[in-house]
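Yeah, one chain of the complex is gone here, protein chain that is, but the others are all in their spots.
== subunit A ==
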Amino acid sequence: MTSRQLSKFAKRIGFWLLVALVVFYAVFPFYYAVITSFKPSSELFRVELWPSRFDLSNYAQIFSQRSFLQAIVNSIIVAVSVVGIALLLGITASYALGRVRFRGRSTVLLVILGVSMFPQVAVLSGLFEVIRALNLYNNPAGLILSYTIFTLPFTVWVLTTFMRQLPMELEEAAIMDGATPWVTITKVFLPLMWPAMATTGLLAFIAAWNEFLFALTFTLTDSQRTVPVAIALLSGGSAYELPWGPIMAASVVVTVPLVILVIIFQRRIVSGLTAGAVKG
């Protein structure tokens, strides 16, 4: 083997080691959570890289807790409604911002961008008052309302960039036929926007599913909580050591759907994230 071949070979090995390192770093914490969740509590404190046996007692324990099941239901209700509202308001707004020239459009875009950069804490006390006034405190509906603060600007932003890329001729034909803007949106654009809507919907779903600060502050009782709060507040009977087995089992339960979504839709997610940022 010549030295040139040798260095090429070394480079390939080095590259694959780097790839392996990146994958290991990205996946290991999740993997470790999964194997921990299958350990019975007696073996929990023995450090192992490989599970010796599969024990489902942690899962049995969290699924026997009514509050955890209720939290999953709450999270699903909240995330799905947030996605629905964000897409409905987002698609109409993005039509206006992406297809129509009018005075004040840049200002509206600037406001949207500004809102998306809000620190959530800055509106906490004001939002608390609004939610109380609407009688939505300790109610998932209050979370649905408050989550529009971060899902809506993002949805509008990404949908607007997608909407702008569609050819002008489509719309001209619709206008010639005398279609109203509403008909134009629903009959012409909506069918073409499904991929973009799937992307933004997915991102909004993940954001709503993962949100913590509002969920922690605007709910009070176990029955109204969402999953992140339920997991953060999961503590066992003992004051000394947290119930790590059940915590890991709960973590795996709420994360597996997201990981599956990511693996299936990774192309869409990547395009949505980059459309929101790079083109923005």
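In this text, a residue touches a chain if its C-beta (ideal position, glycine included) is under 8 Å from a C-beta of that chain, and two chains touch if they have at least 3 such contacts; residues count from 1.
Just so it is clear, contacts and distances are computed from a predicted model.
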Completion exercise
UniProt lists the protein of the undisplayed chain, choosing from "Alpha-ketoacid dehydrogenase subunit beta", "histidine kinase", "Insulinase family protein" or "ABC transporter permease", as "ABC transporter permease"
Exercise for the section: Out of A:6, A:27 or A:60, point to the residue that touches the absent chain in the complete complex. Expected result: A:27
Exercise for the section: Quick one: say which of A:58, A:148 or A:224 touches the chain that got left out. Expected result: A:148
Problem - Listed residues A:62, A:83 or A:97, member touching the removed chain - result: A:97
Problem - Options A:73, A:115 or A:170, residue touching the unrepresented chain - result: A:115
Problem - Interface residues of subunit A (partner: the chain not displayed) - result: 15, 18-19, 22-23, 25-27, 29-30, 32-33, 36, 44-45, 47, 49, 85, 89-90, 92-93, 95-97, 100-102, 105-106, 108-113, 115, 117-130, 132, 145-146, 148-149, 152-153, 156, 164, 175, 180-182, 185, 206, 209-210, 212-213, 216-217, 227-229, 231-232, 244, 247-248, 251, 254-255, 258-259, 261-263, 266, 269-270, 273-274, 277-280
